[in-house]
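Here it is, the structure in full.
With one protein chain withheld, the remaining protein chains of the complex are depicted in position.
Entry: subunit A
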Amino acid sequence: MLRVLRILLWALVVTGLAGVGTYFYLGQQKGAVQPLVTIGGPFKLAATTGETIDSTGLKGEPFAVFFGFTHCPEVCPTTLYEMSSTLGKLGDEAKNLRVYFVTVDPERDTLDFMKSYLTSFDPRIIGLRPSADELAQIAKAYRVFYERVPTSDGGYTMNHTALVYLMDREGRFFGTLDYEEKPEMRLTKLKRLLKEG
């Protein structure tokens, strides 16, 4: 009787272990699966540096890209400010890191205006001004939402995705920086991008 019980218990242990093993194995397999949604894609846009930035020419260097507009009271200047202070902390470690600020309001944001606006921030941040069509294209590639909202004074403001997209040296999506994130977290993520991206 005791023997039967012992065999049963061992059988249970073996089944249990096998179950746990399979679970972890499948878990790992799952992790290896490529994401179904791709974020990002090639772009070729007019830049505040006077050149046209062709993203396919960026291969070999990771980069960051985010979307905003200069008639933005808080989120955009804050994002630019935080990015500048993170770049400052990274110093030479990030000397080749390019950060692109794509306007979702090309109507008001001319390259000259953006250039002067960006003098308040780290010079590694470069402004990109798409045409309306180019904007629709890049927004679709990056899954970025933007819309124009009229204001009562006859003007308008923009609602838009406020994430910073981190792209690896192959131009593939690596991660995001969130608007709500702590400075240490942003620093860690950018360090990781530079090392592994």
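Please note the rule applied: contacts are C-beta pairs under 8 Å (C-beta built on N, C-alpha and C of every residue); 3 or more make two chains touch, one makes a residue touch a chain; residues count from 1.
Throughout what follows, contacts and distances are computed from a predicted model.
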| item | value |
| --- | --- |
| Among "Quaternary amine transport ATP-binding protein", "V/A-type H+-transporting ATPase subunit B", "Copper chaperone PCu(A)C" or "proton-translocating NAD(P)(+) transhydrogenase", UniProt-listed name of the chain not shown | "Copper chaperone PCu(A)C" |
| For subunit A, residues in touch with the removed chain | 70-75, 77-78, 80-82, 85, 113, 116-121, 145, 149, 151-153, 155, 157, 159-163, 176, 178-180, 183 |
